[in-house]
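Left out: one protein chain. Kept in place: all the others.
Chain IDs A and B follow the sequence of writing; residue 1 opens each chain.
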Amino acid sequence: MLEIHSLTKRFGGLTAVRDVSTTIEKGRINAIIGPNGAGKTTFFNLIGGVFLPSSGKILFNGQDVTNLRSDQMARLGVSRTFQATTLFDNATVLDNLIVGHRLRTQSGLMDVLLGTRRLKEEERRCREKARAALDFVGLSHVENRIAADITQEERKRVAFALALSTEPSLVLLDEPAGGVNPEETVGLANLIRKMVKSGLTVCLIEHKMNMIMNLADKILVLNYGEKIAEGTPSEIRANPVVIEAYLGSEHAAA
Amino acid sequence: MDVLFQQVLNGLTLGGVYSLVALGLTLVYGILHVPNFAHGALYMAGAYVAFYLMGSLGFNYWIAMAGAAVAVAVLAVVAERLVFHPLRHAPGLHHMIAAIGILLFLESSAQAIWGADFHRMQTPFTGILNFAGLVMPVQRLLIVIAAFALVVALHLFLKKTVTGATIIAMAQNRDGAALVGIDPNRVAMLTFAISGVLAAVAAVLYAPINLVYPGMGHLVITKAFVIIVLGGMGSVPGAIVGGLIIGFAESFGAFYISTDYKDIIAFVLLVAILSVRPEGLFTKGVR
Partner (left out) sequence: MKFLDSKTGWMLLLALAIAFPFLAGNDYHLTVMSMAYIYAIATVGLNLITGYTGQFNLAHAGFMAVGAYTVGILTVDHNVPFWIAFALSGFVAAGIGFFVGILSLRLKGHFFSIFTLCVGYIMFLLIEKWESLTHGTVGIIGIPAPSPIAGIEFESPRAQYYLVLFFLVLSVWVMHRIVNSLLGRTFMAIRNGDDLAEALGINLMRNKVLAFMLSVFYAGLAGGLYAGYVRFLGPGLAGVDHTFDMTMYMLIGGIGTMFGPLLGSVSMPWLTQYLQFLQDYRFVVFGPILVLLVIFLPNGVVGTYLKWRARNASRPAVEKTAPHAESANAQAAVSAAVPVAPAQEGSHA
């Protein structure tokens, strides 16, 4: 689904991502792991359109998307979450989600000024999508809660819902279980499985090894910006290069 | 030749003043990521304090300058503690608004105390030097020398002393600095104090040429912002080089292009450069 060819990103003298090639497989749960500073988030930023690669190519369903911005990627069906989701804290959870479907609407200033039917129709549709997404992540009951008042785990689910309301085909999750306890982590992992079962492809960055080993179909391991291993969880678990990378760094496996 | 020399001297004078002001601004911005819109008011306050010390209390120029430096340093530290410290976690918009609040307060206070009129500041350096056929007003020469000396002193302080090193450390990595035991509060206060001293000295050096009035900080501060944006936020060399560039551009621009529009030069430069390179001249772009 997403083919990455020799992707490289340099920031001045620092090469954050070096010559990484991989495929994000459709309908599967793909994971990216690696010690801190390995370049995982930079990699996400590259495929999500936040950064322009220094060299390399990215193909999404055969289309060259190397130089596209994040909003263009989102419109093509690649959505992402961030480690910290900035919500409008003074509004309700549902209110926050309505804008998620905006990219699929056409209404502009004229529609607003003239109060066209298209605007009303699209606003209704956005609200429905928001509600559906919230329902999918199991948070319908907090629909009217003020966004500032929800828990960290609920916040993570809301971030998922936001990504889902863009009607993506590929979802990039950046540390979806960050700051969440083990029981809640299992819940989020189940949610990710549910997403894939409903037809989405997921690619996530995570540090929690238990979660990744039980969840992922395919794992890509980065270290110092380079790919050092790729394969199924059992292959990765046994891979001496990976073990060395983790033991050699300060990173503590979850 | 003589005319050219005048322009060069002018450029150095302006450049010196701008550099001092920009240095104070860039140090504060580099460490606290606070665009201190009130910096122009510190500049103005320096001039007024010196004016008061010389006029009403009869102190001489240098003592008045020292007094102004101390007073403004204190003022800056108070502003840091009372206003910027509580806001350290707030979004940038709040910093800007708060700084504007301080600016407005200081300016109207100055106006309330001394009135809106222009005042002339006395200086013992009214003479003109004649050297090798070149005419040099002493005050301007003084500005250039003093600015240069101060910049060198600051540079030595930052590079050679432990306190200076803590400032640089914090500028590079605030959290890291805290982890190795550097007290961010102390450094913040110190940085503000230094920025205050630089502003006050710049003001007292320049005021005899340019008069003292409540709005005197406006143009200077806006140009200082231009300088640090162009030279790089938090960059000491950037502030110095930028200050000199703007000083020269204005001096030559005023003479060869138009005196009326000379103030626009800095702003037009900013608009032009940022339009082409939104990250500024010296920051490494990330996109």
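Note that contacts are C-beta pairs under 8 Å (C-beta built on N, C-alpha and C of every residue); 3 or more make two chains touch, one makes a residue touch a chain.
Model, not experiment: these values are computed from the prediction.
When you scan B:35, B:67, B:238 or B:253 for touch with the missing chain, the hit is B:35.
Contact with the omitted chain, checked across A:9, A:40 or A:80, is made by A:80.
When you scan A:5, A:26, A:57 or A:145 for touch with the missing chain, the hit is A:145. By the touch definition given at the top, subunit A reaches the unshown chain through residues 48-50, 69-71, 74-75, 79-82, 85-88, 90-92, 94-95, 98-100, 102-105, 107-109, 111-113, 115, 119, 122-123, 126, 140-146, 149-151, 154, 162-163, 166.
For subunit B, the residues touching the absent chain in the complete assembly are 33, 35, 82-83, 86-87, 90, 92-94, 96-98, 100-109, 111-112, 116, 218-219, 222, 225-226, 229, 260-261, 263-264, 266-268, 270-271, 274-275, 278, 280.
Throughout what follows, only the chains that are shown with their structure count from here on.
Distance between subunit A and subunit B, defined via averaged C-alpha coordinates, is recorded as 45 Å.
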